[in-house]
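Apart from one protein chain that is not included, each protein chain of the complex appears where it belongs.
Chain IDs A and B follow the sequence of writing; residue 1 opens each chain.
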Amino acid sequence: MPENRLSKPLAIAISSVSILLALLVWQILASQGLLGKNFPGSVKTLQELIWWLSDPFFNNGPNDLGIGTNLLISLRRVLIGYSLAVLVAVPVGLLVGVSQIAESSVNPFVQLLKPISPLAWLPIGLFVFRDSELTGIFVIFISSVWPTLINTAFGVSSINPDFLKVSRSLGASKFRTIVKVVLPAVMPNILAGMRISMGTAWLVIVAAEMLLGSGIGYFIWNEWNNLSLPNIFAAIIVIGVAGMLLDQVFGWLQKRFDYQI
Amino acid sequence: MPLGIVSPPATMPSIRCFPEAQVAVEGVGKVFQKDATLLSRLRSKPADRYVALEDVNLAIKKNTFVSIIGPSGCGKSTLLNLIAGLDRPSSGQILVDGERIKGPGPDRGIIFQNYALMPWLTALANVEFAVESACPALSRGQVKERARQYLSMVGLERAMHRYPKEMSGGMKQRVAIARALSINPDILLMDEPFGALDALTRAYMQEEILRIWENNRITVVLITHSIEEALLLSDQIVLMSRGPAATIADLIDVPAVRPRQRSAIEQHPDFLAIKLRLEEHLLNETRAVEEHI
Partner (left out) sequence: MDGSHESFLADMPQEPEAVMDDLWRMGLVNPAAVPIAEAISSAELRQALFFRHASHGNPHVEALLRDLAAEAGGLDQAFAAAFGPQAGRFFSKVSASSPLGRRTFLKGLAAGAALITLTNCGVKKQEFGGGSGAVGDLEKKSLKVGFIPITCATPIIMAKPMGFYERYGMNVEVVKMPSWGAVRDSAIAGELDAYHMLAPMPIAMTLGLGSAPFSVKLASIENINGQAITVAKRHAGKVKEPKDFKGFVIGVPFPFSMHNLLLRYYLAQGGLNPDTDVQIRPVPPPDSIAQLVAGDLDAMLMPDPFNQRAVYEDAGFIHLLTKELWNGHPCCAFATGEPWIQDHPNTFQALNKSIIDAANYAHKQENRAEIAKAISGRAYLNQPPEVVEAVLTGKFENGLGESFNVPDRIDFNPYPWQSFAGWIQSQLVRWDLGKAASAIQAGNFDANSASIFLTKEAQELERSMGLNPPAETSRVEKLAFDTFNPKDPMQYIADQKKRDGF
């Protein structure tokens, strides 16, 4: 039996209740010691989180920064690496979709490099770049370039052939066709790929920042050194919320470019 | 003046078979090959090779309205593609105004069954795109003006800024028509343009086409499944045999006067005879296709 659509306020209310319930269960389990010794409950975690959020931008030197500062540092790295990835992935994806020669040349690399874990790229990057910051950005780049590239190429190869026929019959040049027809036509695919890539980039930053002395990923590792689980959970919550917000941006973009072809 | 079937010339493509025709299809065959590498062509098995058309000869006079009708899979669309220049014949040649065609071009406009409108552009922008591509010398203002003009011609001046997803099927096809005509083609090729529309919209669109064509008579080649549509719109109906190796089965003139009236057509003395003849042909061919195992 099909359900009627929930009104938006009701849907939000249900989500909130669900979260509160989860926090409650977490607190109970932790305080009863059912999650292991010294496992912090949601109350302690939230206390830590509030403490961190109360002064998010303090700076006591490079190894001791506020959570807001660390988050911004990570965001900056992600955005740089991610932007480079998109700048490379979209043109290469277009080329691969349009030209079979390009596809045959590029495809083996895509298949070989795509499954490599970002953690494996860390030492390679450090060896080549000799600089932790560049290495971090490189690792983000090399991990997030694939979804956008693949989706773009797929979009191009599955473009409605009638568009190309129209363009050809109108006498449009190849360049004009690519820019004015192919690119807009595959924009939904590109955005879908970019959305996945952003998720990957944000995921990778936590691993990549083990090497770097700042950022939210480093923060987690530093707190792990002190076996401070509440701080780690607080950081996880911050990371999760940030990732969700980034994802929402793409959701909004996708809606804007929803042509309903 | 009816033109009969002429036997194909085997050689000497420089001699035109149909000197008076605007579009001359001479001895055209089309073979589709799976895996068209040299090696596979040499050792090609019969199953990989599909002969769509064989020995098609057709002459289309300037500014006539020609319909092509035939059973499913008889290569109508293939033929249209060849005339459009979107594909090349495997044998024979196609001449437009005495010149062999080398590919698609703005002299031949195309209308597709599923409209092929770019969904990220408004109706106006779609037509502008066509005008810009085909007439690069025009200024921005001139392009816009032209586009507006043709949209008015199809009755869509108040819907210019709508996106395709906000339009009905009929409206979309009208935009497509405006787009195709806005570049002043010599020939208009239509591949089952009203196939996706419901019967009433279809009837309405047929009227629209008649009206528009009366105001600018250009050569039209229409592919359709509907006998009534062919009778209503065309000067000449080309009947194709079934595939594979389809060819022209018959050529029928439609003697009705213009401007056409739907009711007048139905009451014409020869109407019924032609209709029955077409129906019989189609039914036979279709039966053969369906029962061929």
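Heads up, the rule we're going with is that a residue touches a chain if its C-beta (ideal position, glycine included) is under 8 Å from a C-beta of that chain, and two chains touch if they have at least 3 such contacts.
Only a predicted model underlies this, so the values are computations on that prediction, with no experimental measurement involved.
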Output for the hidden chain's shown neighbours is A
Looking at A:154, A:221 or A:259, which residue reaches the missing chain? A:221
Out of A:33, A:91, A:213 or A:251, which touches the unshown chain? A:213
Footprint of the hidden chain on chain A, which residues? 37-38, 60-64, 123, 126-127, 129-132, 210-211, 213, 221-227
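Convention: only the chains that are shown with their structure count from here on.
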Rounded to the nearest whole Å, what is the centre-to-centre distance of chain A and chain B, using the mean of the C-alpha atoms as each centre? 49
Touching residues on chain B, where the partner in the complex is chain A: 84-86, 103-106, 108-110, 112, 114, 116, 118-121, 129-130, 133-134, 163-165, 183
Under the touch definition given earlier, write down the residues of chain A that touch chain B in their complex. 160, 162-163, 165-172, 176, 180-181, 184-185, 187, 257, 259-261
